[in-house]
Structure formats: C-alpha cells, structure tokens
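The structure follows.
Of the protein chains in this complex, one is absent; all others appear in place.
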Amino acid sequence: MNSSLGNWFETQRTKNLATWKWAFIVFLVVLVVLNFFIHPHHPEYVLDKYTGFWAIFALVVSVGMVFMMKVIVQPFLVGPEEDDGN
Amino acid sequence: MTFNPNLILPEIYQFLVIAALFIQSIGSAKMREKVGLWLPIACALGVVVAVVSVGQQGLVFWKSYQVDHLSQFFKAAIAIGFFVTVLNATRQPTLDKEKTTDYFLFLALSAWGLMILASAVELITMYLALELSSYSLYALVAVRAKSKDAAEAGIKYILFGAVATALALYGFSYILAGMHTTYLAELVKGDWSFAASPMAVTGMALFLAGMFYKLALFPFHFWCPDVYEGASNETAAFIATLPKLGAIVILIRLATMFKPGYDITTMLAVLGALSMTFGNLAALVQTDVKRILGYSSVAHAGYIMIGLVAGTAEGLAAASFYALAYVAMNLTCFWVVSRVAVDGRNLKLKDLDGLHKRAPVLAFSLAVGAFALVGLPPMAGFMGKLFLFSAGWNHGYNWLIIIAGLNTAISIYYYLGLVRHAYTKDAEDDVPLPDTSSFSLVGAGLLSVLVLALGLMPAGVFDLALNAGGSLLP
Partner (left out) sequence: MEINGFLHPAVAFIALAMALPFFRGEHWKWLLLVPPVIAIVVVFTATMGEFGVIPYLGNTLILGRVDKLSLVFANVFAIQSLIGMIYALHMKDKAHHASAALYVAGSFGCVFAGDYLTLFIFWELMAVASTFLVWLHRTKTSSAAGYRYFLFHMLGGLFLLGGLLLRYHEIGTFAFLPVDPASVQYYDWLILIGFCVNAAVVPLHAWLPDAYPEATIPGAVFMCAFTTKTAVYVLARGFSGVYILAVAGTFMAVYGVLYASMENNARRILSYHIVSQVGYMVAGIGIGTALCLNGAVAHAYAHILYKGLLFMSVGTILYAVGTADLDKLGGLVGKLPWLVILYMVGAVSISGMPFFNGFISKTMTITGAAESHNMWIAIGLEIAAVGTFLSVGIKLPYFAFFNKPAKPGLKLNPIPKNMYVAMAISAILCFAQGVYPQMLYSLLPFPVEYTPYTPWHLLQSAMLLAFTGAGFWIMRKIIVPHHGRNLDFDKLYRLIGRTGISLVCRPIAWADSVWTTVYRVVGLKGLMDFAAGSSWFDRKGIDTVVDGTAYTVRDIGRTGAKMQTGRLQDYLGLTVFIALCIFGLVWYLG
C-alpha cells in the first residue's frame, strides 16, 4: 500500500505537475474574488477593509523575507557546518 | 480454718511433682528410667502455676511465711529456672540410667526448698529452707559417672556448707539473745547500729555468712569454681543459678534493716567490692569454661550488692531484676556448654574453637549470653547493670559503683575470650561435634530471645520487681 500511494504521489509530482499548477492559480483568483464580498466585521487594522490587502501582504512579505535573508543577510552569517561527518 | 491454699499454690504443685518422682523412684527399674517426657511438661505447668500466682498476698503459718509480691516474683523465677535446668538435664551423658529419677527428685526438692525460702520471714524457717535446698544438692554434685573429681567436689561442697551453716546458726543464737525475737517483722523495728546492739549485729553478720555461702560472695566463694568444675555440666547449671535466687531474696528481706551508713551495710559493700574484683581478676587466667563461669558468679554476686546497700525500693527492685537476668544469662551459657560437651566432659576454652562453623546457633547464643554477662546493650545484663548503678548512685556508696564499672571493663576480657574461641578459631578434627538437634537449637534460641527480651523490653518485669521492692520499703 505504501508503494502504491508513493507511486501515486510520484505520478502527480512528475506527470501531472502542470495540472496542479493551474489548479493553484485558479484557486488564488477565486480567493481574491471572494474578498470583494466577504469583509471583516470590524477591521483589525486600518488597511484591513481593502480588498486584496491580505493577498498582497502575504506576497510582499514572503518574497521580501526570502530576499532579505538569503541574499543579503545569510552571506554575512553563514559559517562552516559543525558536523562530524554523519 | 480460713486457710487459702491458693496462697501456696506453687509450693503445693512442686510438692506434687516431688511426690510423683518419689513414687517413681521406688518403682521397678524400668519405671525409674522414664522421666524424660512427663517431667518437663510438668515443670512447664509449674511455671504457669507460679506466674499465675504472682498477685497473691498473705501471711500464713503463724506469721512465719509471707506471701507477697517479692516472694511470688522469685517463685516464678525459680519455677522458670527449674524448668530450663530440668530440660537441660534430660540429656545428661554422665548420669546413670538407674539414678535418673533420684537425680530429678533431689533437683525438685532443692527447688522446693528455694521456693519456701522465698517466703520465709522468720529466721528458723529461713534456716530450715536453706538446709533443705542445700542437702538436696550435696547428693547431686557427686552424681557423675564414677568421676573422682565429682566426689571430691561433693565433699568440698558439703563440708564448706557445713561450716557456713554452723556459723549461721551461731549467729542466729546471738540475734535471738540480742533482739529476743526471730520474726523479721519485729527485727526490722530494732536498732541495728553497732553501738546500740552489738550482739545482734554480730549475730546478723554471722547469719549472713550462711547466705553469702549460698550466693558465693567473697570470701565464702572458695567452693564455687571447684564444685562447678567437678559436677556434671547440667548439675552445675542448676547450682550456678537457682540457689543464688534464694540467697538474694533473703538478703533483700534483710536489707530493709540495712540503712546506708550502718556498719553492716558498709560491710556488705566492702564484700561486694572485693567479690567483684577478685572474681573478675581470677577469671582472667582460667582455661576451663565452667571455672570461668564460676568466677563470674562470684563477680556478679558482688554487683548485686550494689542494689542491696542502696536502701531504696529501686535498689531492691534492681537487685531482683538483676537476679532474674543473671539466671537467664547463665542458663544460656550453660545450655550451650551442655550441648557442646556431648560426652559430658569439662570444656576447655579450646573446645569452643570453630563453634561458629559447626553450630552457628549455639555460637550465637553463647555470644548473647557472654555479652549479656559483660553488660553490653541490648542484652539483659546491660539493663540490669543500668538499673543497679542508677539505683545505687548517690546513696553514699559511689565508690562501689566506680569499682563496679572498672570491673565490668576487666570482665570483658574473659567473656570475650569465650566468643573469640567460638568465632575466630577453627576446631581440631578429632573433637566431637556439638549437639545440633532441634532440641538443642530451639532451646538455645529461646534462651537468647529471653535474654534479649529482658534487655530490650525490661519495663514489665522491672515493674513487677519494683512492686516487690516497694512492698518492703515503701
């Protein structure tokens, strides 16, 4: 059973990857559309009431975080790994 | 007649035992041998009877016989001691089969005499009881399978005893002349300082000599080591323990007259000091186990004097308790000795070698008994000495207590010697094995338990003793 499930995953990962990608993009669009209709009762922040705020927030923050850490910060901080060959 | 037989129940029972033994002794030859089973059971019943009668009180037989706490305490002690010695003596290799019943008959008579002695409060009664118990023993000392030493010991015992009791009678006559009465109740009211009644005091000193001889107090002790050595092990067990009880009870009754400061009391103290010192010093060089125990009896007689000179109820109670404890400890040692000497021989110290391997229970019991005699806690001897010393301190004889302490230190050497031989040395191969039957081991175990119990939980017994002493000296 393990291998059949594993095989299914492998199939999805390789052959059906494009299908999954398109499904994801559709999902993103649906969420933004929904945001036009569903709003918070009382906005937690000033900007909360704008449609799509959270979408942009998430996108900006995630991209910015990765960029900041991996490109700018890590080269200063990284050192040799302290492993013992395990 | 409004006489209540319950008052003298132990004596009546003992008399019945004597009667049964007597009948058996004049029966056929086969009948005479069969004593081994029914007698210990009868003695056990006798113990029960004596213990049950502990609370009796009364003054009977024309005021010469007092039944009170003191007498009943000692009768119970005598009954217990008799039971153990009878048990011990049922296995006696040196006793001819045809003499068995006679042997026990005399043993029972001697014990009976001691019981009567415990209740006697009139001088002649005391004397008669004393003689009864002594004569019975004279015969027994010599009963040892054609041994010349036993016969010699018997002769010494008789003649020494004869002199001592002669002195006692002589003193008795002086007391009668001086005080005009022989009843203790009246005698205690008299003035016993030497200035007031020199004749009576001298007479009392001589009368006491008879008691001291029974107690083996210095200088009346010379018979003790020789008789112990000469008699068979089992007879020596009886002689070493029960007569001392009788002597002590008399001394306790008389002690009410000995206020601290009187010459008589000082004399008792001096004799006590000399006794303990001489006994311990002489025991240091002995190699025969029974001689060691004999000298130790001399020493212990000295210790008991401390309680008698104190002049308080606690002192008398301590003396009573120590007497009981002494009997228990000594019986333990003699039990082991009798069991190790399976052929009835006299044990030397080297006969004890290797006992811990051959009979560990016996070795342990010997150790318990020996250390109890030294006075080590938690054994009975420690408690006894503790009671004696604390009762006797600050009553004018502190020097006696200090000497007793020094003597305890000296005595450790030879008692420890017994234990040293039993535990650290190994036996020769040709020495016969000790008796390790269940009879022997159970007996040894129970006696050790008795010694330990008296040491760990003395309160009940000591209260009895305190009652006993308090009835004399309120």
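Odds and ends about this structure:
Lettered A and B in written order, each chain numbered from 1.
Note that a residue touches a chain if its C-beta (ideal position, glycine included) is under 8 Å from a C-beta of that chain, and two chains touch if they have at least 3 such contacts.
This one's a predicted model, so the numbers in the text were calculated from it and none came from an experiment.
For the options B:Ala20, B:Val163 or B:Met199, the residue in contact with the chain missing from this view is B:Val163. Between the chain not shown and the residues B:Leu70, B:Ala236, B:Ala283 or B:Ala427, the one that touches is B:Ala283.
Residues of chain A that touch the chain left out of view are 2, 5-10, 13-14, 24, 27-28, 31-32, 34-35, 38-41, 44-45, 54-63, 65-71, 73-74, 76-84, 86. In the full complex, the hidden chain is touched by chain B at residues 155-156, 159-160, 163, 194, 205, 209, 218-220, 222-223, 225-226, 263, 266-267, 270-271, 274, 278, 280-286, 410, 413.
Operating definition for what follows: only the chains that are shown with their structure count from here on.
Averaging C-alpha coordinates per chain places the centre of chain A 105 Å away from that of chain B.
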